[in-house]
Each structure stands twice: as C-alpha cells, then as structure tokens.
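Right, subunit A next:
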Amino acid sequence: MLNHPWQVKLIKILTYLATILLVLLVFWMVSFIIIQGISYLNMTLLKESSSLIITTLMVVFLALLIALPLGIFSAIYLQVYTNNGKLVKMMRFSIDSLNGVPSIIFGLFALSFFIYYLGLNRSIFSASLIMSIVVLPLIIKNTEEAIKTIDIAQIQGSLALGASRFTTINRVIIPYCIDGIINGVILAIGKIVGETAAIMFVIGSASSIPKSFFEPGSTLATKLYLIIQEPTYSSNGIGSAYGIALILLLIVVLLNLLVKLVNHIFMKRRG
Partner candidate 1 sequence: MDNIFDIKNLNLWYGSKHALQGINLRINKQSVVALIGPSGCGKSTFLRCLNRMNDLIVNCHIEGSILFNKVNVNSERYDEINLRKKVGMVFQRPNPFPMSIYENVIYGPKCQGITNKKRLDELVESSLKKAALWEDVKDRLNSSALGLSGGQQQRLCIARAIAMEPDVILMDEPTSALDPIATAKIEKLIIELKANYTIIIVTHSMQQAARISDYTAFFLMGELIEYDKTDIIFANPKNKKTEDYITGRFG
Partner candidate 2 sequence: MIILDEVMNEILLKVVLMFDLTIINHNKAIEALISGDHHLALEVIESDEKINQLEQQINYDVMLAIAKHQPVARDLRYLIAMIKVANDVERIGDYAKSNAKTAIINSDRTFLTTIFLKNMKRMGDIIARLLEDSKQAFLNVDVDKAYSLVREDNSLVKILNETLENNPFEEIKDNNVESFVSINGVIRTLERTRGHLANICEATIFVGNGEFVEL
C-alpha cells in the first residue's frame, strides 16, 4: 500500500502533527491549572486542604482494607484452585462487567443501596464501601497477571515435592508476585484519589477534619466538584478550586513516579 514516497511522507507529517497537538494540549491544560492555582498555593490553602487530604486518605485506606484481601484471594483462587470450569467462567464474567461500569452508575447504586436501602449514613465508611467495589476488578486483574507471570512449572514443581496448595501459594506464588500486587495497589490508590461520581452522593460534606470513619467528609475531588458548582462555597471562590486541583494533580504525578520507582526496584530484583 505505502509504495509512493509522498504517501510515506504524508503519514510521517500527520503522525508528527498529532503528537505535537497532544503534547501541546496536555501542556496547556496542566500549565493553565498551575498558573491559575499557583497563586493560591499558600499556607491557608494547605491548612484548609489538610482536612480534605486526610479524608481522602481515610477513604483510600478503608477501601483498600476491604478490597485487597478480597481481590488477592479471588485472584489466587482463580489461578490456582480452579477445577470447576463453570464457576470460573461466572466469576470472570462478573469481574469484567464490573470493570466497565461507568462511575456515575456506581454512585447511583451506592445511593440507592447503602443510603436508602440499608439506611447507612452519608459517611466516609459508605464512600469506602462503594470504592472497594470499584477497585476490586483492578486488584484482581493485576494480581492475576502477576500470578500468571509465574511459570506454571514452578507451581507444578512445588506440588510435586509434596507441598500443599496452601504452602505453594505462600512460598512460591506470593513472594514472586508481590510487585504485581503493589502495582495494582498503586493504580487503585490513583483511582480512589481521583474518584468523584461514585462517592459524591454518599460521602456528604464537611469542612473540618473528620473524627471517625462514620462521619461525613469531603475528599479533594468531591470538594473540588462542590466549589465548581457553587463558587461561594469556598472563601476564595473559584481560586481555591484551582489550588485544590493543583494539589490533586501533584498527588497523581507523585503516584505515577512511585509506580515507576517500584517497578524499577522489582525489575532489578528479578534480575
């Protein structure tokens, strides 16, 4: 197909243009937020945002507390224990479906089920519940991928030496897929930090540092949403929005760097 030199050149130019456009777009978007928000980056903002940051961390912590064990054990079951084809198929279908659900629907579900049906209060706890469901497929997928990188021959070798499945998991599987699990954890954190639509109906809102998980609160993302909707909500108006957005962005960048660092360390260890 690409026989004529002018066709080759055309493709080359098009791809260059697309890349430059993309880079410019991202650059513009980020710098816009930075420029707008940098002026608000002061101690007051940080003091105000401290409660937001802490609330966000609480949601992350509780959601992971629920999703990690559930996700890791599910992944191990799917990879190591399965003899039953039907059950596996059912599980996989459920997990894949969950992955594709838009977060606003999670939000609707959380509202209907946790708040209306179960009668829970709007709180960090409720937000963590729905977030654990949201990130569960992520954890399972990452853990499964990590387990898959282990050569089946290693698992067979361990079993052939008279080790139980439990021992094999402990001594052959888990130590060598920790890095994959950590990868999944970091991705999950990124997702939770940035999630708005799923939790905004069930987390309520607050301006001070929450004293327990069962109080309502505001995360960075939900507060940002509220300010944008109603600029009078915050002392600085839309300015604080940019400030918060900047903090959020910084956290995301830091997390990405962390992922790269972790991968690098474990890559070196694998040899």
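The rule we apply is simple: a residue touches a chain if its C-beta (ideal position, glycine included) is under 8 Å from a C-beta of that chain, and two chains touch if they have at least 3 such contacts; residues count from 1.
Selection criteria: all candidates are chains of the complex that A comes from, given by their letters.
Every value quoted in this text rests on a predicted model; they were computed, and no experiment measured them.
Visitor: Any copy counts here: identify which of 1 or 2 touches subunit A within this complex.
Guide: Answer for subunit A among the listed options: 1.
Visitor: Can you check the complex and tell me which residues of subunit A touch candidate 1?
Guide: 82-85, 151, 153-154, 156-164, 167, 171-172, 176, 271
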